[in-house]
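Here the complex is missing one protein chain, while the rest keep their positions.
A, B and C are the chain letters, set down in written order, and residue numbers restart from 1 in every chain.
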Amino acid sequence: MFQIRIHGRGGQGAVTAAEMLSVAAFLEGEHAQAFPSFGSERTGAPVVSFCRIDDKEIRRREPILEPDALIVQDPTLFKVVDVCQGLKANGYLLVNSNRSLADLHLAAVAARLPAGHALTVPASELALKHIGRPLPNAVLLGAFAALTGIVHLKSVVAAIRDTFPPKIAEANVAAATAAHDAIAQSPAAVA
Amino acid sequence: MNEPARTLDPTQKLHFYQKGTFTVGNRLVSEQERAVQASIDRSNALTCGHRACQGCGEALGARYAIDAAMRETNGQLIAVNATGCLEVFTTPYPETSWQTPWLHSLFGNAAAVAAGVAAAMRVKGRRDVRVIAQGGDGGTTDIGFGCLSGMFERNDDVLYICYDNEAYMNTGVQRSSATPPAARTATTPAMGPEPGNVFGTGKSVPKIAVAHGIPYVATATVADLHDLERKVVKAMRIHGARYIHIHVPCPLGWGSASNDTIRLARLAVECGLFPVFEAEHGLVTGSRKIRRQVPVDDYLKPQKRFAHLFGSEQGNKRLAMVQAIADRNIVEYRLLDHDGDV
Amino acid sequence: MLKQIEGSRAMAEAIGLCRPEVICAYPITPQTHIVEGLGEMVRTGDIKNCEFINVESEFAALSVSIGASAAGARAYTATASQGLLFMAEAVYNASGLGLPIVMTLGNRAIGAPINIWNDHSDAMALCDAGWMQLFAETNQEAADLHIQAFRLAEELSMPVMVCVDGFILTHAVERIDIPTQADVDAYLPPYEPVQVLDPKDPISIGAMVGPDAFTEVRYLQHYKQTLALRLIPEYAAEFKARFGRDSGGLLRSYRVEDAELIVVAMGSVNGTIKDTIDEMRADGLPVGLVTLVAFRPFPTEALRAQLVRARDVVVIEKSLAVGMGGPLANNVDLALRNVAGAPHVHSVIAGLGGRPITCASLHRVLRRALVQPWEGAHFLDLNEEIVAKELHHVRKVRRSGPTAENLLRRLGQAAEQSAVLGASR
Partner (left out) sequence: MEHPFAITLDVGSSLANQTGSWRTSRPVYVDRLPPCNNACPAGENIQSWLYHAESGDYETAWRTLTADNPLPAVMGRVCYHPCETACNRAQIDEAVGINSVERFLGDTAIRHGWRFAPPAAESGKRVLVVGAGPSGLSAAYHLRRMGHAVEIHEAGPFAGGMMRFGIPKYRLPREVLDAEVQRILDLGVVLKLNAKVDRIVERMQAGRFDAAFLAVGAHIGKRAYIPAGSAAKVLDAVALLRSMEGEEKPLLGRRVVVYGGGNTAIDAARTAKRLGATEAIIVYRRTRDRMPAHDFEVEEALAEGIMMKWLSTIKRVDEGALTVEKMQLDDKGFPQPTGEFETLAADSLVLALGQDVDLSLLDGVPGLAIKDGTVQVGPNMMTGYTGIFAGGDMVPSERTVTVAVGHGKKAARHIDAWLRGAVYAPAEKHELASIDKLNAWYYADAPKTVRPMLEVARRQSTFEEVQGGLDETNALYEARRCLSCGNCFECDNCYGICPDNAVIKLGPGKRFAFNYDYCKGCGLCAQECPCGAIAMVAEEI
C-alpha cells in the first residue's frame, strides 16, 4: 500500500489533489482511497488531505500517519506544521517552490531520503503561466507521477479532465505535463 | 302624474329575501345564495358524535370550512390536523368524526405535513386533490409557526386554516401568542398589578402571512358564514400557499354561555377587535365593514375571562386601552368606511 | 458500474436509482453532500418524477416526509447530529404512524461542546424511536443499504435509518460499484402503501389512542421489528444473488473461528479493525470480529450464536451513555444474559467527536484484553494527564470555567499540531 499525504492551505486544492490522485490510480485498476482532514478550515488555513493506493481493497480508515510520500503545496507550512512527521525513510518529498530544497532549509530532510526522492518544483509559477492562477495542485500531480511512478501521467491527465471543465482542464493538463516532462528529462535540473 | 315609489337601494337586491339576508339559507333564496350549510346534501365533513364542548366555535368553524372546501373540490380533499382540541375531540380511538381523508402528525408540523401531502399529490399527478392544514392558535401562531412560515415561503399548494380561540384550550386554557390583552388564562391569572394577559404582547399571524406575499390571506369568523364560505371557496380556487384565520369563541376558555358563541364572534367584529379582511400577494384588498358598531365592553362583558375589567377604576383604564386597540383596527382596516371596498 | 467517487455521491446515486418521489433537504454537515447530489440529479432529470423540497428545518424535513409518505409517495430525507435531535418528535411520529420513510444519518457527535465530527451519539440517542437502524461499514455498503432499506421499510411499513459515519465515509472518495436501474427496479418493487390518504377511500390516520389500546400498538411495532430479523438476511441474500456483493444482513463475522477474543463493532471502524486483526493473527493471536449491521432490530440470537464460542468479547463503539457506559456493550451484554459460560464483555469507548481510531491504538487495547481484561468502560487514547489536571483544578476552584475550553487550552500547541495533522479530528 502506498500512502500520500498532501499539505496545503485552504483554497489551494489539497483535497481535490488527493481525489484526482485516487482517480488516476483507479484508472490504472488500483484500489484507491482519498479523504480530507475533516474540519471547518477556511481559505488560507493549513489543511491536509490523504490518498491511499493499493492493489487490493483498502479497509483501514485512519489518517495517514506514516506517509510514503508528501506533497507540500506551500513551503511556508514548514514553519507552522511538522510537515514531515512520520515520513518513511524511503519516502518521497515534493515541494512547490521556485527555490531549492537548501534554500528552504530542507537539505537535512532530503538527505535522510534516498537520492532523487526529494525535490522542489515551481508549480505555482507553471500554473500562473498555463492556467493564469497560482493553483499548484494538478501541476504537482504531474510532477508526482514523474517523481514516483506510482501513477502514469496519462492517468493523471485523465483524472484532471475528469475533474475540471474542459478549458480549465486543458490548461491544468498543459501545466502538469510541463512539470512532469521537466522532471522526467532531468531530475537534477529542478533539484 | 303620481310620484314614483321610492326607488330601491341597489344593495337591497329584491330577489334576496329581506328576512334573513344574513341567515344561513332561506326557502326563497337561490341555491347559489345559500350557504353550503343550508344544503341537505352538505358533506358534514365533521360529523355527529364528536366530543367538542357544548357550543364549541371550533367544531362549527371546522365544519363550515371543510364542507365549503369539499363542495368546491368535489370531495377531492385531504385534511391535515395539528394536535389540539380539534384533533382530540374528533379522533379519540376508536371513533373519528371526519369524513375526509385526515392525518394527524404532531402539534407543530401540520403545515409541513400538508406540504408533504401536496408534494405527493403533485408527483402522483393528482392536481385535482387539494390539501388543507388546520390547527388551533397554539399550533399555528406558536409551536407550528416555523413550519407555517416555511410552507408560506415555499408557496406550497396548501390552504392553512387557523381556528383561533385565543388560548391553549385543550390543555386547560393557557396563554398563547393569540391571547388578547387583559384576558385571564391559567397562565395569565387575573392577579397582581397587571391582571390577565399583558398589554403589548402577542402577534397578528394574518399580517405576518400577508408579509410572506402569498397569493391569499383572509380572516373570517363563525358569525359570518357567508363571508367565511366565500373565502374558503376563493382560497380553493387559488393554487399556492393560502391562509385563513377564523375566530372561534370557546365557551369553556372564555367563560361564556354555550349559546353565546356566535353572538360573541359577531360582537368581536362589530366592536373592531377582530378585523375581518382579505389580502392578495402581500396587499390588503378589502375588509368587511362594521354594520352596527358597539363598544368593546359589549363584547368583553359576557366573558368571565374579562370579568376583572369591570367595576373598578383600574378596570376602566384597561377597558379604555382595549377600546383603543379596537379603534386602531377600525382606522387601519377602514372598518367603518362603508364607501370602501368589500 | 465501477466509479471512483465520493461516498455521498455514491449514496445519492443509489437513492436516485430507488426512484424516490419526495426528497426533503436541509443542510447539516456531514450529510449535506448527499442531498446536494440528489438536488442536482432532480434538476438534471436523472431522477424523474420527484419533488425536491428545500425545507426550513430538520423538523420540517421529516414532517414533510411524513405527509408525503402518508399520501403514498416514496419519501426520503437525510440528517445528522443536532438535526436528528431537532426532528426527534417527528422521528417517533413517523414510526408510530408506520410510515416507511428512509433517512440517511451521517453519524456525528452531539454538542455541547459543539463538534461536527463523527461518532454514533446521534444514532444512539434515538435508537429506540421505533426506526430500524442499519450501519454501513463501507461506502459500497452505504449505497447498497439504501436500496435494501426502501424494500425493508415498505414491506414492514416501518421507517429505516441508514447510519453512515460522517466524513470518514461521506467524504471519502473510493471505488464504488453503482448498480443499474434495471437491477434496482427488479429488486425494489414500486411502493404499495398499506394505508394511504385518498379521497376515494377516506380514513383518519393518527388517532389519539388511550390506555385501552396503546400497549397493543407498541407491541405490534415491536413485533414488526422481530419480523425484520428474518427479512433483513433474506433481502441481503437476494441482494447478493442479484448484485453479487455481500451488503447488509444482520451482522458479519471475520476470522471468528477458534477466536478466543471477539471484537464487536459497528460502522467504518470495522475496516481498520480487520487490518489490525490480520496483523495480530499473523502474530498468532486468536482474535476475531463481528460486525453489527443491524442495531435495531437488535439481532440478539444471531449475535449470541457468534459470541458464545469466545472467552472474551471486546465491544468497540463510538458512543457513550454518560453515567452508564457503552450502549452497544450494554446491548451485547443483554445478548449474552443468562447464557451458561458466556464470554466476558469488555467495553471500549473510542472515536468520540471524530478522534481517529488507529491500528496502533487498537493493537494496544486488544493485546491488553488478551492478557489483562478490564471491567467497565475503557476510553481509547484518553489523555489521562489533561483529565487529571482538570479534575485537580475543578477540585481547587469552584468556578473553574467550561471544561472543554480548559482542556483545549491545556492541549495548547500539541492540539494545534495534531489538529493540522488531522490526528484529533
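Here is the rule we use: contacts are C-beta pairs under 8 Å (C-beta built on N, C-alpha and C of every residue); 3 or more make two chains touch, one makes a residue touch a chain.
Everything numeric here is computed off the predicted structure, so don't read it as measured data.
Novice: Just list which of the chains on display the missing one touches.
Specialist: Spelled out, the missing chain touches these shown chains: B, C.
Novice: Of the listed residues B:Thr90, B:Asn109 or B:Ser149, which contacts the missing chain in the full complex?
Specialist: Touching the chain that is not displayed is residue B:Thr90.
Novice: Considering the complete complex, identify which of B:Gly49, B:Gly125, B:Gly200 or B:Gly311 is in touch with the unshown chain.
Specialist: B:Gly49
Novice: Of C:Ile205, C:Ala294 or C:Val345, which one is in contact with the hidden chain?
Specialist: Counting the whole complex, the residue in contact with the absent chain is C:Ile205.
Novice: In the whole complex, not just what's shown, which of C:Thr32, C:Gln82 or C:Ser157 touches the removed chain?
Specialist: Of the listed residues, the one touching the omitted chain is C:Ser157.
Novice: Considering the whole complex, which of B:Thr21, B:Asn155 or B:Gln293 touches the chain not shown?
Specialist: In the full complex, the listed residue that touches the missing chain is B:Thr21.
Novice: Name, in rising order, the residues on chain C that touch the hidden chain in the full complex.
Specialist: 96-98, 157, 194-195, 201-207, 209, 213-214, 216-217, 220
Novice: Tell me where the left-out chain touches chain B, residue by residue.
Specialist: With respect to the unshown chain, the touching residues of chain B are 1-6, 8-9, 12, 14, 16-28, 34-35, 37-38, 40, 44, 46-52, 54-57, 59-60, 63, 90-91, 93-100, 222, 225, 251, 257-263, 266, 292.
What we mean here is this: only the chains that are shown with their structure count from here on.
Novice: Any chance you could name the chains that touch chain B and chain C both?
Specialist: Common contact partners of chain B and chain C, which must touch each of the two, are absent.
Novice: Could you tell me which chain's Cα centre is nearest to the average position of every protein Cα atom shown?
Specialist: C
Novice: Would you mind checking which chain's C-alpha centre is most distant from the centre of chain A?
Specialist: Max centre-to-centre separation from chain A belongs to B.
Novice: Roughly how many whole angstrom separate the Cα centroids of chain B and chain C?
Specialist: Whole-Å distance between the two chain centres: 46.
Novice: Please compute the C-alpha centroid of chain A, do the same for chain B, then give the distance between them in whole Å.
Specialist: 67
Novice: Could you tell me which residues belong to chain B and also touch two or more other chains?
Specialist: none
Novice: Going by the contact rule at the top, pick out the chain A residues touching chain C in the complex.
Specialist: 18-19, 22-23, 26-27, 31-40, 46, 48, 50, 58-63, 65, 80-82, 85
Novice: Going by the contact rule at the top, pick out the chain B residues touching chain C in the complex.
Specialist: Residues of chain B touching chain C: 75-78, 80-81, 87-88, 90-94, 96, 98-106, 108-109, 112-124, 129, 146-147, 149-150, 153-154.
Novice: Touching chain B in the complex: which residues of chain C?
Specialist: 21-22, 24, 49-51, 53-57, 59-60, 63-73, 75, 89-90, 93, 97, 197-199, 202-210, 212-213
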